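Sending over a structure as structure tokens; questions will come in a sec.
All protein chains but one are shown at their positions in the complex.
On to subunit A.
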Amino acid sequence: MKKPELLVTPTSVAHIDELAEAGADAVIIGEQRYGLRLTGEFSRHDVAAAVKAAHRRGMNVYVAMNAIFHNDKVDELGDYVAFLADVGADAIVFGDPAVLLTVRETAPHMKLHWSTETTATNWYACNYWGRKGAKRAVLARELNMDAILEIKAHAEVEIEVQVHGAMCMYQSKRSLIGSYFEYQGKVMEVERKKYEKGMFLYDKERDNKYPIFEDENGTHIMSPNDVCIIDELGDMVEAGIDSFKIDGILHEPRYITEVTKLYRRAIDLCADDRERYEREKEELLAAVEALQPPHRRIDTGFFFKETIY
């Protein structure tokens, strides 16, 4: 049976070898000037080195250009696209149609993955971006398993699904942490403090803790738990979903490597020996649970949840 690609997020060039060893098929990297919520910050020099390292190990490298761009960056997109084509990146991940037009002009053979985090919610939209030039659609995280399978059944593009890690719930252009410090009168601390790590919002009513951070792209708020469906991959593997993503944001490199190993095992079992997968999947889930830091629990996200409106 065809195996879905296992796509992971390295924290550094050195991490890529470790992830290859752990069984990853592809990595997504980039820098926050162009990409959103990356696990590591990769300069151009790093991207070139990462592509070499990954290709040596037979892995694909996708580079994130999925930021929401304002006029001030439009003119430099072409240069970055040309650079990525030059160093041999395997695909560009985009949300903004400005990137799509730039790729058409600058590197028409570059593969494109359409990824807006929240708006890939039906199969028609996936195929629409496919007709515009995308080879792959990255599905919204707020879809349940049935909707994902239905999209795959109708899709004319590759379908990527996030199976593990934190999900973005909210992105604002505003400087919300900085503004809060300013409001409190802590003006001197703002610049130093607002980019620090480990901040979270506590929601008393739900007893949830939502990680929050600021960067060049604004303020981001993340899900309170890591989604994890290592024990529920069967239907998606059978349906031929093309890529499973582990998003390692907010986690240490070692955690990402260990989780990658577990999903490698899960995917291989699922495709090669389904019965054994069914027998061992609880153990795999327990192994992930054992890796979780004390403040991050796991759940099944929206895969088995009913959403109303």
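Rule of thumb we're sticking to: a residue touches a chain if its C-beta (ideal position, glycine included) is under 8 Å from a C-beta of that chain, and two chains touch if they have at least 3 such contacts; residues count from 1.
By our rule, contacts and distances are computed from a predicted model.
UniProt lists the omitted chain of the complex under the protein name "Protease" (options: "Protease", "ABC transporter, ATP-binding protein", "Polyketide synthase" or "Aspartyl/glutamyl-tRNA(Asn/Gln) amidotransferase subunit C").
Here one chain is not drawn; of A:12, A:32 or A:179, the residue touching it is A:179. If you put the hidden chain back, the residue from A:60, A:223 or A:243 that touches it is A:223. Screening A:13, A:151 or A:291 against the full complex identifies A:151 as the residue touching the chain left out.
Taking the complete complex into account, residues 68-71, 73-74, 77, 96-98, 100-102, 116-119, 121-125, 128-129, 140-143, 147, 150-151, 154, 167-184, 196, 198-204, 206, 208-210, 212, 218-219, 221, 223-224, 294-295, 302, 305-309 of subunit A touch the chain not shown.
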